[in-house]
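Have a look at the structure below before the remarks.
With one protein chain withheld, the remaining protein chains of the complex are depicted in position.
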Amino acid sequence: MKSPNRKQNRKRVSSKLGMSPGTLLHIGEQKTDPPLICIINYDSDTHVAKQYTNSDKPSPIRYKEGITWINIDGLHQIDLIEHIGNEFGISRLTLEDILNTNQRPKLDAHENYVYLVVKMLHYPEDSPDLEVEQVSFLLGKDFVISFQESPGDTFNSVRHRLQQSSNSIRTRKADYLLYALLDTIVDNYFVIIEHLSDKTENLEERLLHQVSDDLLNEIYQLRKEISNIRRSIYPLREVIAALDRNDSHIMSSDTKWYIRDVYDHTIQVIDQVENFREAITTMIDLYMSGISNRMNNIMKVLTVISTIFIPLTFIVGLYGMNFDNMPELHWHYGYFIIWGIMITMGLSMFAYFRRKKWF
Amino acid sequence: MKSPNRKQNRKRVSSKLGMSPGTLLHIGEQKTDPPLICIINYDSDTHVAKQYTNSDKPSPIRYKEGITWINIDGLHQIDLIEHIGNEFGISRLTLEDILNTNQRPKLDAHENYVYLVVKMLHYPEDSPDLEVEQVSFLLGKDFVISFQESPGDTFNSVRHRLQQSSNSIRTRKADYLLYALLDTIVDNYFVIIEHLSDKTENLEERLLHQVSDDLLNEIYQLRKEISNIRRSIYPLREVIAALDRNDSHIMSSDTKWYIRDVYDHTIQVIDQVENFREAITTMIDLYMSGISNRMNNIMKVLTVISTIFIPLTFIVGLYGMNFDNMPELHWHYGYFIIWGIMITMGLSMFAYFRRKKWF
Amino acid sequence: MKSPNRKQNRKRVSSKLGMSPGTLLHIGEQKTDPPLICIINYDSDTHVAKQYTNSDKPSPIRYKEGITWINIDGLHQIDLIEHIGNEFGISRLTLEDILNTNQRPKLDAHENYVYLVVKMLHYPEDSPDLEVEQVSFLLGKDFVISFQESPGDTFNSVRHRLQQSSNSIRTRKADYLLYALLDTIVDNYFVIIEHLSDKTENLEERLLHQVSDDLLNEIYQLRKEISNIRRSIYPLREVIAALDRNDSHIMSSDTKWYIRDVYDHTIQVIDQVENFREAITTMIDLYMSGISNRMNNIMKVLTVISTIFIPLTFIVGLYGMNFDNMPELHWHYGYFIIWGIMITMGLSMFAYFRRKKWF
Amino acid sequence: MKSPNRKQNRKRVSSKLGMSPGTLLHIGEQKTDPPLICIINYDSDTHVAKQYTNSDKPSPIRYKEGITWINIDGLHQIDLIEHIGNEFGISRLTLEDILNTNQRPKLDAHENYVYLVVKMLHYPEDSPDLEVEQVSFLLGKDFVISFQESPGDTFNSVRHRLQQSSNSIRTRKADYLLYALLDTIVDNYFVIIEHLSDKTENLEERLLHQVSDDLLNEIYQLRKEISNIRRSIYPLREVIAALDRNDSHIMSSDTKWYIRDVYDHTIQVIDQVENFREAITTMIDLYMSGISNRMNNIMKVLTVISTIFIPLTFIVGLYGMNFDNMPELHWHYGYFIIWGIMITMGLSMFAYFRRKKWF
Partner (left out) sequence: MKSPNRKQNRKRVSSKLGMSPGTLLHIGEQKTDPPLICIINYDSDTHVAKQYTNSDKPSPIRYKEGITWINIDGLHQIDLIEHIGNEFGISRLTLEDILNTNQRPKLDAHENYVYLVVKMLHYPEDSPDLEVEQVSFLLGKDFVISFQESPGDTFNSVRHRLQQSSNSIRTRKADYLLYALLDTIVDNYFVIIEHLSDKTENLEERLLHQVSDDLLNEIYQLRKEISNIRRSIYPLREVIAALDRNDSHIMSSDTKWYIRDVYDHTIQVIDQVENFREAITTMIDLYMSGISNRMNNIMKVLTVISTIFIPLTFIVGLYGMNFDNMPELHWHYGYFIIWGIMITMGLSMFAYFRRKKWF
């Protein structure tokens, strides 16, 4: 996850350095080929959904009546985004920000629209690494425009609810639609939390049975992932808090109750993430003390063996000397007496270490 | 304590993801089978207490006069909770929050009621692990509704006081009843603190006598428990502070004096918890320095033995050589002279290490 | 210091759990047997001092004129405290707090009086452990009531000054008396600081000469004491700051200048305490590096001895072999040549280690 | 980078100590010889650019119409700076600050101009060490004056855009020019970030393969660089935030939208820098655990070898003894039996260590 991020910065620098602001340019990886545009216009009675790919020219973009939700997957068709921007009166600086996928989650309140950037996390199917996707929202009086980097099924549940004429979402305004989309994104964080929870449990279990270098690398890997999530979720909380504080006419006070609910969920995610951080600190501490313990055990084995055998080896060396006059050598039971002495010494040392609980 | 929590999150994700808000669904473990409803209506003169189980339809729920306290143990009978919600004019979002036992302690002030979530801790009889129970309160002008996950005897003292017609609680309003219930919950934390205090003392004592791997695991276990308590008590303090700041007509300024008293108690709990945290840090430091010390001692034994015997072993090896011409071998007292030399060497090294206080 | 504190909590839980608020009950250790009451009434002209013990009924308690200072040593005579409370119009909640010696330092401003709790530290004569005593003050327009857990001579200097008719304290109001008492308590902290300063210097000195397990325990003991002082002095600072901010008519702006002076002193105490904390961190670091160094030195001795003698032992073993055909054994000066080789080897290794500064 | 900084302080002390304020004196290293002055006067229609070196007297300095941008490379020609100061009504204190290159990034809002100091980072071509250059800006109603320590091509892109009559920069005011220059400086930080990113990746890679002392020094070197960047970027963020909050008539609210964009970029830089800090902490931890692991491995080799051979050496010593009566020595197959015993012992120990996963 780190490397693409760095490469994007590199791209940023080389391509954008010294350009005039207002020049629209897609900064970041191109993650999908033909951008997909999905336009849904609805009110309590009607519901029209149209889907366009690259080649088509979507029309009409702006409906006179009802709420319009435009969802765009893929950010590299700049003329389309420019066209939408003109149609809905979006400032060029905002469009630039939408195209730059290195944004931090933030909220910009303009006169006739509110611009939000948030981050969505998911584990891709073919890789164990967490992927971060930037999702931008434009909320106006009667429209929500959402920009994703690549197509995904995250918003499908909202699409489904929009099709049900009885659903409360149909009777409400655009701000409620935005709430529903944000709620989906925050709910998604719980899936990530679950995944991390499994990883953490697995690591904790393994840590009880072995202390290996690989394990430490995995722990640090996990710590990196968690710190990536922190960097997404903390500003997301701020964004949602800003949305709640926002006093433009676009946000109804009714919807704000729902926004506060989403806010509570982000706090729950943060709580969990802080839990993981603590768990990881504990794991590292345990790893370190595991290393120390193992060293201790190795030292104990060495010391016990050395301490028992070094004096014995001295004794046998003693009677290997070639002095002419060594009376013990000529005793009939000398050899057996020495055996007796050595066994006694060895056993008493053994007993001593046992009593000291060295093994 | 961690695993059920995680499983609840899992349940949350799979069951709630993408649902319309306002859909009532119990999220969390079902901890009791038949929900128990206990309705007490009282004023300074009268006191009526009724108890219902699952099968009964409680009626009347709302009394015209006096203060009504409804206590519900068990959150899985959704229609009952919906019914109560309608009767007392509780918003659907609030009901949803009540049913979700993964809430963080918080306070939501609505126009005609105040909604509080707090956490209650207790050690179950059959397990050494701390259990967290969520308790929700709805405070209105003339009612308090409390929701517990499982039946317990925590509120019995309040029930008892309500029966005494002379008790001050009978002459006061619903806000005072809420205070009495909160006070009971905070007092409960002191029981937990006591339990932890015993555990900590026990660990401190054992740490003086041995340094084992199990001990470290127990210390980390204790640290985890303490950090769980912190996560409950800090937001609880905020909730109680918010209750004090709250300027709705529901809270009388008189009762606020009492609330401030509860607040002081939470601060006392926090102080104690911070004490424990410090004690645990000290214990971990002592453990680590204990490990280092033990290693030191092992090394010293090894070094003393090696340093004394290795030169001696060299000497005996020396006179085990088979050179034709080794004059010392033929001296009459050669063997005894060597003994003398070796004993002198050994003793002087021994004295040297003694003086260096190596053992 | 920790254990009595814990036992008090235990007492609190078992005796107070679920009681109605307003029930007066002494919580904490009973530290003195017959409570002592000392009543001083004074103005610039007159000065009356009376002393009562348990058996006497003090009367009059409230004087019509002048400033009255009532000092009570010992909190277990509840009816007396209740009586005083009624006489001066003190709320029952305040009385409850006075009786509970587990309070945190705090200030409660009521309409006609201000209630303060502070902690006083002292080393008892017969024990090396710091003792904490709770002192409560009630400040009214024309009275100060002070409650101590046990008799002490802390306030004697104030009593002495009150006897001097020329002393400025006689011409001022009750708030100035409170200032004088608080000043005495804060000055007392400097005595503790001095004591700790001696302990710290002593430990620092000893740390330079030895690295023992006991020393570490003493350092941690000192750290515990310092952290106890911090827990007293930080809230004390807040209390004094609150007294300064307090805008009731009871505190004159003149006296506030003096209060600010006391505030500066608490800041000085805090500065010193933070110094000690830093000194202790440094001591622990030095202890740890001392342990490492000692291990290093032990390893060096072992390594030097082993490295010099192991090869020599190999050589002597070599010529202890019993091969039929070993030409060197039959050289006339073989033995002496080997001696030469071994001495050369030993000395050059010795020189090598010397150059590497291993010893 | 540290040493010149220190030397500048030394210069400061010796040359400035006790001087009257308002005495203009260049404090810091002289980085370029002939100061370069470049004056550009433009509006939507006209564009005049003039370049002067030391010997020339630039004239006119102040144009009646259009926006004037004066860029000065090199701060040691004090009379020139004094002349400009008089012409544009800049206070002497401000001029003093401009000449002192030890400033912290800051913003001073005066009545008729705004004074900004920022730091620009770059890696010089001939050295691997990060260099810090101070850039000061004076923003007035119709002028921007920028002071650099040495000539550089950082602002070339802005010069280029000013030449294009169609470019939006030509139609806007001086505040927009300031924004364009600040944007260039902040964009420059991304180049540094990129460089650090490469260094960090390189170190991380090498850390996986070896644990050497040099590596640790390089890690600490990198940490120092990152902490230098932090010291530049955090106050820069404050400066830009202050510019946004600044309510003088010089900054139009239009331009503030752009300033906020620059602000977002500084936040991005800060995010990256914090990432690096975390990465470095992880690297140091991994290094330390790498050291521990290596020690462990060395100990294991030593212990395995010693533990296998010490008992065997004892056995062979045993049968090297010269007792007259040692029956085993005379057994026909004694030697071979001993071989068998020793091989069995060695192999079983080997198997034991294998099972314990010691190697």
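We just call them A, B, C and D in the order they show up, numbering each chain from 1.
Just so we're on the same page, a residue touches a chain if its C-beta (ideal position, glycine included) is under 8 Å from a C-beta of that chain, and two chains touch if they have at least 3 such contacts.
Quick caveat, the model's predicted, so the values are computed rather than measured.
Only one of D:Leu25, D:Ala49, D:Leu208 or D:Ile298 touches the absent chain when the whole complex is considered: D:Ile298. When you scan C:Gly66, C:Gly317 or C:Gly334 for touch with the missing chain, the hit is C:Gly317.
What chain C contributes to its contact with the hidden chain is residues 156-158, 160-161, 167-169, 183-184, 187, 190-191, 193-194, 197, 201, 257-258, 260-261, 264, 267-268, 271-272, 275, 278, 282, 285-286, 289, 292-293, 295-296, 299-300, 302-303, 306-307, 310-311, 313-314, 317-318, 320-326, 357-358. Chain D meets the missing chain through residues 3, 6, 9-10, 12-13, 16-22, 91, 93, 97, 102-104, 106, 108, 210, 213, 216-217, 220, 223-224, 227, 231, 284, 287-288, 291-292, 294-295, 298-299, 301-302, 305-306, 309-310, 312-313, 316-317, 319-322, 326, 328-335, 338.
To be clear about the criterion, only the chains that are shown with their structure count from here on.
With centres taken as mean Cα positions, chain B sits 27 Å from chain A.
In chain D, the residues touching two or more other chains are 320. Interchain contacts link the chains end to end along an open line, per the touch definition above.
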